[in-house]
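Apart from one protein chain that is not included, each protein chain of the complex appears where it belongs.
Chain nomenclature is as follows: A and B, assigned in order of appearance, with residue numbering initiated at 1 for each chain independently.
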Amino acid sequence: MAKVLMKGNEAIGAAAIQAGCKYFFGYPITPQNELPEYMSKELPKNDGVFVQAESEVAAINMVYGAAGCGVRVMTSSSSPGIALKQEGITYIAGAELPCVIVNIVRGGPGLGGIQPAQSDYFQSTRGGGNGDYKLLVLAPANLQEMVDMVQEAFDMADYYRNPVMVVGDGMIGQMMEPIEFRTPVKRELPSKEGWATTGTKGNRKPHIINSLFLDPQGLEDHNIRLQKKYKTMKENEARYEAYNMENAEIVLAAYGTTSRICKNAIDKLKEEGINIGLIRPQTLWPFPEKAFQEIPETVKAALTVEMSEGQMIDDVRLALNGKIPTEFYGRSGGMIPTPDAIIDKIKEMLGGLK
Amino acid sequence: MAKVTFKEDICKGCQLCTTACPKNIIVMATDRINVKGYHPATVLEMEKCIGCANCALICPDCVITVER
Partner (left out) sequence: MAIVFEKTKGLTDKETHYCPGCTHGIIHRLVAEVLEELDVLGNAIGVAPVGCSVLAYDYFNVDMHEASHGRAPAVATGIKRAMPNNVVFTYQGDGDLASIGTAEIVHVAHRGEKITTIFVNNAIYGMTGGQMAPTTLIGQKATTCQDGRSKAHSGMPLRVSEMLATIDGAAFVERVSVHNPVEIRKAKKAIKKAFECQIKGEGFSIVEVLSTCPTNWGIAPTESLKWLEANMIPYYPLGNFRTPEEA
């Protein structure tokens, strides 16, 4: 298939439709509006339905309803909107329903701003809503990866009966890049017939979509079962890209847009004869711990770079478990780290190391 | 000729049926308690029953079957 030039937010919509997404429930919020707009125009042409809900809270509950019927369904929002959706997301996770949620992250806290940020790392990977649950969280760094991940996200959601969140930032949502639509790696997807609410047709017991377990033992058993599922996800789905790790003195940890800036910094330093590596988590949950546990002996320190005041650094530290010193550089509020600023920080660290 | 049958063990003793009976023949069986611990509703003079099903209609717990 030929490459097409698309804007990030629209490319997400196109990828979702390619993946068989028929239903989209959303609510306007900057900087992700092109996505629902695209879906409102394109879904009806593809036997699908777009509904603009009265709120993010309603939108995610519409997703819960549709997902319970076994259809491929999606919603998108940006940080404060995702915060509103957390109630529905924990219900969806608790009831084990598949769906895809896109978060085009903007700066916070509160209303924050509308510029790109990565300050929803905690909101995405720590549950966000109540209870012990996990989302699969995918973090693309370019539009090709974004459309690949969005398509695969639907398969992953069906495979695990779990919500999948795709985390981009305003930069990825707004930029244009050439992309091609490829078919994701085939997974054996389980049938939804055993649980989807489609009407009993009078020939089976009612199906119930539910996250309520009043019996404490029943709820604990449910949790143990969920944790088993999360363990399988952890074993199978953690992904990362390793960049320039050979003989690296320092390893950077960055995802999404920030990882691209880090690569610029690494390439520049390489010209100066300084070897810096990068571990770029492609999945924020499960976090690619192994990548950090297997860093080469040459690496003397780690630097986490984020468009936040430091969130992913917690996972980097947990993964490194004190093995090497771990520092942080970040900008927030919509400010973007520059390659030069990252280089300065690296040089400062190298000075300390020597 | 009509008959009402009570599934006594699921009766919660709320007495709503007693308010609905036009013949006032439903009483609470004070001589016994059911598995839930309530005096269940019952009819002593079944020959007076007209099978109107009002009692079944107002029963919140589907205790009553009516035949006519």
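For the reader, a short list of remarks on this structure follows.
Everything below uses one rule, namely that a contact is a pair of C-beta atoms (placed from the backbone, for glycine too) under 8 Å apart; a residue touches a chain by one contact, two chains touch by 3 or more.
Being a predicted model, the structure only gives us computed values, none of them experimental.
Counting contacts over the entire complex, the absent chain touches A, B.
From the set A:K134, A:H207 or A:R317, the residue in touch with the chain omitted from the display is A:H207, counting the whole complex.
What chain A contributes to its contact with the hidden chain is residues 22-23, 25, 49, 51, 53-55, 57-59, 61-69, 71, 73, 87-88, 91, 95, 197-203, 206-212. With the whole complex as reference, residues 1-3, 10, 12-16, 18-20, 38, 51-54, 56-62, 64-68 of chain B touch the missing chain.
Operating definition for what follows: only the chains that are shown with their structure count from here on.
Chain A and chain B have CA centres that are 60 Å apart.
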